[in-house]
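Encoded as structure tokens, the structure appears first; notes follow it.
Just one protein chain is left out here, and the rest sit where they should.
Just so it is clear, A, B, C, D and E label the chains in written order, and each chain counts residues from 1 on its own.
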Amino acid sequence: MKFVIAIVKPNRVDDVREALSTVGVRGMTVTDAKGYGRQKGHTEIYRGAEYKIDFTPKAKIEVAVDDAQLTLVIEAIRRSASTGKIGDGKIFVLELLETMRIRTGETGSDAL
Amino acid sequence: MKFVIAIVKPNRVDDVREALSTVGVRGMTVTDAKGYGRQKGHTEIYRGAEYKIDFTPKAKIEVAVDDAQLTLVIEAIRRSASTGKIGDGKIFVLELLETMRIRTGETGSDAL
Amino acid sequence: MKFVIAIVKPNRVDDVREALSTVGVRGMTVTDAKGYGRQKGHTEIYRGAEYKIDFTPKAKIEVAVDDAQLTLVIEAIRRSASTGKIGDGKIFVLELLETMRIRTGETGSDAL
Amino acid sequence: MTTALDTGNTAWVLTSTGLVLFMTLPGLALFYGGLVRTKNVLSVLMQCFSIASIVTVLWVAVGYSLAFTPAENPAVNAVVGGLGKAFLANVPRGALTGSIPETVFAMFQLTFAIITPALIIGAFAERMRFGAMLLFMALWSLVVYVPVTHWMWGGGWLQRMGALDFAGGIVVHVTAGVAGLVTCLYLGERKGYPTTPMPPHSLTLSVVGAGMLWVGWFGFNAGSALAANGAAGMTLTATQVSAATAASVWSFLEWQRHGRASVLGIITGAVAGLATITPASGYVGVGGAMAIGAVAAVVCFFSATTFKRRLGYDDSLDAFGVHGVGGILGSILTGVFASVTLGGTEQISIGRQVGVQLLACAATAAWSGGMTWVLMKIADVALGARADEEQETIGLDLTNHEERGYDLT
Amino acid sequence: MTTALDTGNTAWVLTSTGLVLFMTLPGLALFYGGLVRTKNVLSVLMQCFSIASIVTVLWVAVGYSLAFTPAENPAVNAVVGGLGKAFLANVPRGALTGSIPETVFAMFQLTFAIITPALIIGAFAERMRFGAMLLFMALWSLVVYVPVTHWMWGGGWLQRMGALDFAGGIVVHVTAGVAGLVTCLYLGERKGYPTTPMPPHSLTLSVVGAGMLWVGWFGFNAGSALAANGAAGMTLTATQVSAATAASVWSFLEWQRHGRASVLGIITGAVAGLATITPASGYVGVGGAMAIGAVAAVVCFFSATTFKRRLGYDDSLDAFGVHGVGGILGSILTGVFASVTLGGTEQISIGRQVGVQLLACAATAAWSGGMTWVLMKIADVALGARADEEQETIGLDLTNHEERGYDLT
Partner (left out) sequence: MTTALDTGNTAWVLTSTGLVLFMTLPGLALFYGGLVRTKNVLSVLMQCFSIASIVTVLWVAVGYSLAFTPAENPAVNAVVGGLGKAFLANVPRGALTGSIPETVFAMFQLTFAIITPALIIGAFAERMRFGAMLLFMALWSLVVYVPVTHWMWGGGWLQRMGALDFAGGIVVHVTAGVAGLVTCLYLGERKGYPTTPMPPHSLTLSVVGAGMLWVGWFGFNAGSALAANGAAGMTLTATQVSAATAASVWSFLEWQRHGRASVLGIITGAVAGLATITPASGYVGVGGAMAIGAVAAVVCFFSATTFKRRLGYDDSLDAFGVHGVGGILGSILTGVFASVTLGGTEQISIGRQVGVQLLACAATAAWSGGMTWVLMKIADVALGARADEEQETIGLDLTNHEERGYDLT
């Protein structure tokens, strides 16, 4: 199995979720994050004090998938998350050794 | 070493922490997350506008452990996080290549 | 490639970001987290009800790097995040199988 | 009309002046601010504060005079007043309006001139650029609010025609509500409306604002009696009864439709009851107030929920759906429940009076609607009214003001 | 008692009416709302707004009349008034109560009728279902608040017996405090209490509410003088002194016990001082006010911290621990410090008066406690009073109102 981490723009999350559902993904976990990269941040000014904020808001989507699903999943994320603008984000793939569904104790693919 | 990621219900975190301590885990990192899965979300209505919220609040617990501890740790999490209801969450196990304690520079198991 | 996860004190994040830039890291993702470990938490009291809070605020920095960069990156984080006090945090290194830049579809090192 | 200063009446109108300003700063600002998304909260607060500031300057400069000073020429005076009191010239400290100092009257009226344009914000929230908003509001205050105030309260044609508007159903709510409808039609709906969820970012904030509006409305309505007497007492009573009845009925309707009552519902109901009773507040009895409150809840409930969604326009925070509809409704019902035969204070023929009220509403709505479109066009051409897509995505706070509403980390 | 309208007195009571409503909307709502967990904040705000609405309707319909209109039969009148002024019939605009319009008096009293049941919320917060809460409060307002008000202020038996209660220690705080204790005993403690931490979700909100309560209390106490004169001035002074003394003493006690003072502590102390001085506020001097404030802080400090934990009942926000205990304490101390011998205004024998005060508290507590249990039972059987486990876990906001307090992402 693989553990896929996708960093996307916050307003893309719903589309990504739908796209993943259509390729058979039944669950995922999303976390709010701040991203640093080529996309530049913004400036804030308070009584003349100018602050450069380098981080931009991102959403981190984590999804565990079967090896068989992987390419479909990556493609689904890319398609649904892409706006063509800098800052669209990244997809990272890690090896997933084991999975367990807490409720049932099922392991492996059955736990996804 | 292994990197264990557990997605659990927010109100289980304290129990999981205690369970992990009892099996000798000395540290862990917890993040607020939103989960999507079989457990269904809720509805919100504002002046007639009905919003279906598919995500449910979850806590993500990350803990790095020795290979020797792994089974104990997984069992401890399962036991303490399980309520038997849909949405109890998942445990994911990844391979952990290296660890370092920033304060001392120690690496490997000593850094846990 | 490697996927580096660093748990650091929140007020170290900017220094870590700068340190990473100087060693050629072009992007990273940061998440707010709560840490449990040797560093002890604090107490809160509300109308005589005393609560022991075991968790301390931490920042989780995730950065994907080339194998070549790894040692430099680890060293940069350690140097910039260390205060010498308990609670400075940890660095975890995982194997990263694949990376993709969503905007362009580039993969591997080019996507970093 | 007495001609000696009454310190008690003056004390009450001074207090009411504070209460009505409080309705805008921060009352309405919070009520609206809580309903938008986090990324736009400051833009709403900013709009309220900047309107309060610019309108104050304009009001003192010419607004008060044009609204409340008779123009020499009677024909002109039917539609707008004169400039004899520009910059409050010829308003010595000793000058009285009834039994209170004229300066107090001028400031009390100023607070109405402030909240009226501020009400419009609710219709175009989350998508109008700050510069154009401010230009539009400055013009609107002079071109719409000031003349209509003169028509109704400054000796203009509506007043002479016998239209009844105790505390501003026509002057405040009809003008602002209709203007709101026009501005949101002009700007078009927010990006993603209605598919994308746009939940209130802090109902807590909105509830605080609602509480301030409710209490402040005592000054708005009972203060309009310009005296601390039985009339003020009955006006306050009618206000309280209508607000409470409307809030209760709204909750009941929600419970009927959704199986539960909501806090957004109850505060919206209260505001609907308050807006609707306004023109009638000084003329009706307890029964009339209850009836008006109940009708207000039913009508505004449908206009703000079903109706709006069906027609598909994006009145972001229901400035028209609640204030406009409530204002029109209340102005018409004033023609009914003001009658002595229904426990009111006026010796009127209900049929005839309703006709007068309808005419007054129509004329005011037409003027406000038409002028609003023209002024929006001017502001748009001059400064660009609509925030571009990126500004809307990132939010107006960062893009228009380079600030963030919260930094809670 | 003068029989001519005094505009100054009227202006002050009109203002006080606004101030006391402001104490509930949004004052108390925020004070309580900030103390609960995020998932329940709206439920508290909703409870306050719905109580304000329903009680207003009931008060105007029958409450005011039953409380303040004499019943024909003197025996009946000892316990409850008549219906002669139902729907404020026979209350013309010209009618006076002392030197102010009766409508103003009726509305001023309404704001007390609103905040009293709202105070009870603090005892059962985070676990009572909305429907049952509303039914209970409507009944309680008629069965407990209205009669007790008549006993004490409407010519009923307590008043005739010579009990002293200037602004509501017995009528407001004893009735609500005891009712709170009974409701929390009836419902049982919250899931996880006392082991699970249940920290306030926003002390900032509670501090805002506390500030509103403090200022609003000027209207509550000094407004009860029904005049803008030296009596009102001294009452306001006593109120301010007691609040400040209690806040200081509470901080001192915390510093003694925990080595630091807290903001929750100082606002709780201030509220304790305000609740406790209420019945005495119009009768005491500066020294008496300081003494009452100091004693209030010490007694409420222990009742809200040590005492409650020892007995183990879950008075979520200390409605009984602060308001109930403070009310009883203040009502008794009124019998002491009201005496001219101690700088007060009353020619009384302290011993006898304390006895009268004790009897009044006991009778009121018994009636309120007993009826509260009965009415809770009725509401429970009819609609189900206790939120089920899942509702408590998810929170009342989403489960009872389908809304969320904040969406700050």
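Everything below uses one rule, namely that a contact is a pair of C-beta atoms (placed from the backbone, for glycine too) under 8 Å apart; a residue touches a chain by one contact, two chains touch by 3 or more.
This one's a predicted model, so the numbers in the text were calculated from it and none came from an experiment.
Participant: Counting contacts across the entire complex, name the shown chains the missing chain touches.
Facilitator: A, C, D, E
Participant: For the chain left off this view, which of E:174, E:187 or E:232 is in contact with it?
Facilitator: If we include the chain that is not displayed, E:232 is the one touching it.
Participant: With the full complex in mind, choose from E:260, E:309 or E:352 the residue touching the hidden chain.
Facilitator: Of all options in E:260, E:309 or E:352, contact with the hidden chain holds for E:260.
Participant: Among D:42, D:182, D:207 or D:295, exactly one should touch the missing chain; which is it?
Facilitator: Spelled out, the listed residue whose C-beta touches the missing chain is D:42.
Participant: Write the list of subunit C residues that the hidden chain touches.
Facilitator: 11, 42-46
Participant: Touching the missing chain, which residues of subunit D?
Facilitator: Touch set of subunit D with respect to the missing chain: 5-12, 14-15, 17-18, 21-22, 25-27, 29-30, 33, 41-42, 45-46, 49-50, 52-54, 56-57, 60, 87-88, 92-95, 100-104, 106-107, 110, 130, 202, 205, 208, 228, 400-409.
Participant: By the contact criterion defined above, which parts of subunit A meet the unshown chain? Give residue numbers in ascending order.
Facilitator: Where subunit A meets the chain not shown: residues 44-49, 51.
Everything below uses one rule, namely that only the chains that are shown with their structure count from here on.
Participant: Across the interfaces B-D and A-D, which one involves more C-beta pairs in contact?
Facilitator: More C-beta contacts join the chains of B-D.
Participant: Determine the centre-to-centre distance between subunit B and subunit E, using the mean Cα coordinates as centres, and give it in whole Å.
Facilitator: Result: the chain centres lie 46 Å from each other.
Participant: Find the geometric centre of each of subunit C and subunit E from their Cα atoms only, then give the gap between the two centres in Å, rounded to an integer.
Facilitator: Centre separation, subunit C to subunit E: 51 Å.
Participant: Would you mind listing the residues of subunit D that make contact with two or more other chains?
Facilitator: Residues 199-200, 258, 262, 264 of subunit D touch two or more partner chains.
Participant: Enumerate the residues of subunit C that touch no fewer than two other chains.
Facilitator: In subunit C, residues 31-32, 94-95 touch at least two other chains, as defined above.
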